[in-house]
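Note that one protein chain of the assembly has been removed; the remaining protein chains are unaltered in position.
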Amino acid sequence: MTAVDAPAPEAVPDDWRAPTLSDAEYRWRARRYRFRTVRRAAGFLSPYLIVWGVFLAIPAVWGIFLSFNQGGLIKGDPRVFVGFDNWTRTVSDSELRTAVKNTSIYVLIAIAVVFTLAIFLASLLNHYKKGSNFYKVALYFPLLAPPILGALMWFFMVNFDFGILNLIKRTVIGGDGIRFLGDNPHALLTIVAVEVWRGLGFWVLFYLAGLQSVPEELQAAAKVDGAGKWRRFRRITVPTLRPLLLFALVIAVIFNFQLFDSVQVLTDGGPRLGTATVVWFIHKRLFKFQDTGLAYASSIGLLVVVLVLTALSFWLLGKRRQREA
Amino acid sequence: MARDVTTDPATLEEAPPPEATDDATAMAARLAEAGRAKRLNERTRMILAYVVLTLFVVIAIGPAFYLISPAFRDSVSLFTYPPEWIPSEPTLDNYRFLFSSTSYVRWAINTLIFAGSTTLLTLATNTMAGYAFARLRFPGRNLLFFVILATLMVPVAAVLAPTYLTVNTIGDWPIIGNWIDIDTYLGLILPSAVSPLGVFMMRQFIETLPDGLYEAARLDGAGEWRIFTKIVLPLIKPALVVLGIFVFMLTWASYLWPLVAATDNEFRVLTVGIASLKGQFVTDWGILAAASLLTIVPVTIVFLFFQKWFVQASMAGALKQ
Partner (left out) sequence: MAEVILRQLTKHFGSVEAVEDVTLRIPDGEFLVLLGPSGCGKSTILRLIAGLEDATRGEILIDGELINFKDPTKRNVAMVFQNYALYPHMTVYKNVAFPLETARMAREEVAEAVQRAAEMLEIEALLKRLPEQLSGGQRQRVALARAIVRQPLVFLMDEPLSNLDAQLRLQTRLELMGLHERLGITTIYVTHDQVEAMTMGQRIAVMKDGRIQQMGDPTEVYDVPANTFVATFLGAPPMNLISGSLERDNGQVSFRFEGYELAVDPATSVIAPDTLEEAVGEAQLGVRPEHLTLASPDAEGLPGVVRFLEPVGSDLFVSVNVAGHAVQVRMPPDTQVSTGSNVRLAFDPARSHIFGADSQNLRS
């Protein structure tokens, strides 16, 4: 039926109206024709899907299975199925509890500080535009260095003997230096400072972009109406930024909850677990090969927390889009 | 109606009520004075603002400068008090040591291979997938996209063990195991090229290209691959650059996965390598400073040339627009 005879329209004028294909054949060929898009899509998708599937999707699912097991990460340490044992112990393990506590404290302080500073600096840059490009670039600088290097730079800054912070302290206030990384709670606060230093530039640019989306006319109108600076900030700037703020908050929690690099290189969790974080805990347990089961279970816990927060961020982003539309 | 004549509403706030004086010249003088006071106030505020901004800039870039002095001196001289800012005997010993007695060069090369390949792989796979999601109609498209997008934020740590096991398991397989294993380049690279951020970005970007272009190209006889390479790729170059910088920066800075996947010094990357220079108990500060400084300088130079792209790339990660 593929070769259709061309009707001779002049000879048999109305013959051309009759359909060539039966309904059944038409449907079958239509389906086969539509299927070509699947073949094409498969061609374009498979490179990514293979990498993603093998190295992310399958491991994620495997991880759930692993959380009911102990060991199996290296040869000589066979995997043993332990049921819900790991999960019950996540609740009671004191080291993990400390790690979660530290991480939460860190997340709270770091985000509060970095957001406050970022919004403050962003509004300054938004107002004083002269040379703002230089300031933006300079503030962005810490992001260039890998977290490890950023942390190492601060390793010099906070050194007990020659760190500039202690030099200043000794000169200005007097007395002995501060053991920034050797005492609690200084160590965790130092980690906070390092991470705030690293992230500040990003969030300044982030909020600056948000501020610049506040309509200029709105500001001008409020000014004409005699609204003071603080009032304008509260009544116009904050409402405009609020959807952005919530989204940013969720994203920041997701990122900061994974704190690891600077902890690993600066304090390795110490002193006395004072800077132990969740990811540090997972890494430690996995690759010191002690109680890997607990690490398996906490990995999945982390995964669930992040997935929930991701869903929340999408929801917030969707709401923001809706509002803009 | 006099209010309308004054153009600057700010001046008005400070102005005395009109009935205070009938004398027009006195009134003008007072207005001018108020304006001056206001302007003075403005100026102090501005100076204050720039002082604050500058302070933060010093904090932002200061730590990098604080590495310079230790990098060019003997570690022992660091501990003298009062501190000696400019080394009396500057030396390149730290660098000599770095190049001769550590694998710094090897690490740097590995980092380039690692970040470069990951970037290229990500660009290729993500752009193709983004194209499929943006332009091709196939059943289950939205569901698949949603599932992939759900993994956008999955932390490396959360899948560290199973990913390690996956790579390890593949390593035991014949032939392919020679290429993909712990302590191989591919074992390091492939799990680093999984993030769907680029798929999402590329889909968004390709969707903004007008439909007419695809339709015209199809009627001109071009198949999907030809449309992709001849029409789409040239038109999304800016997005490719942004994504490329973003992925490269993220990859070369990454630490956790390289830490466990490349333990052999032959495959170790800079972040892991430099971190290993900081000893567990004793640190050779000079070498640490030298290595850190040497690593930051080239990135900074590249950044200063392409700063516009960098900033866009970092924003792309968060705002995705």
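Residue numbering begins at 1 within each chain, and the chains themselves are lettered A and B in the order written.
Basically, a contact is a pair of C-beta atoms (placed from the backbone, for glycine too) under 8 Å apart; a residue touches a chain by one contact, two chains touch by 3 or more.
Worth saying up front: this structure is predicted, and the values here are computed from it rather than measured.
Engineer: Given the contact rule set out at the top, which of the displayed chains would the hidden chain touch in the full complex?
Structural biologist: A, B
Engineer: Tell me which residue among B:P82, B:G212 or B:G279 touches the hidden chain in the full complex.
Structural biologist: Once the missing chain is taken into account, the touching residue is B:G212.
Engineer: Among B:G62, B:P90, B:G140 or B:G223, which residue is in contact with the omitted chain in the full complex?
Structural biologist: Once the missing chain is taken into account, the touching residue is B:G223.
Engineer: Please output the residues of chain A touching the missing chain, sorted low to high.
Structural biologist: Given the touch definition above, chain A has residues 2, 4-7, 9, 16-21, 26, 29-30, 32-34, 36 touching the missing chain.
Engineer: Since one chain has been left out of the picture, which residues of chain B touch it in the full complex?
Structural biologist: Counting over the whole complex, chain B touches the hidden chain at residues 210, 212-213, 215-223, 226, 230-231, 234-235.
The working rule: only the chains that are shown with their structure count from here on.
Engineer: Measuring centre to centre with CA averages, how many angstrom lie between chain A and chain B?
Structural biologist: 13
Engineer: Touching residues of chain B toward chain A in the complex: what are they?
Structural biologist: Touch list, chain B to chain A: 9-10, 13, 46, 49-50, 52-53, 56-57, 59-64, 66-67, 70, 78-79, 81, 83, 121, 124-126, 128-129, 131-132, 136-139, 141, 144, 148-167, 170, 190-191, 193-194, 196, 199, 224-225, 228, 249, 252-256, 259-260, 270-271, 274-275, 278, 280, 285, 288-289, 292, 295-296, 299-300, 303-304, 307, 310-311, 314-315, 318-320.
Engineer: Which of the residues in chain A end up touching chain B in this complex?
Structural biologist: Those in contact with chain B are residues 37-38, 40-41, 43-45, 47-49, 51-52, 54-60, 62-63, 66, 72-73, 117, 121, 124-125, 127-128, 131, 135-150, 152-157, 159, 161-162, 164, 167, 197, 200-202, 205-206, 209, 223-224, 226, 248, 251, 254, 257-258, 260-261, 264-265, 268, 278-279, 282-283, 286-287, 292, 295-296, 299-300, 302-303, 306-307, 309-311, 313-314, 317.
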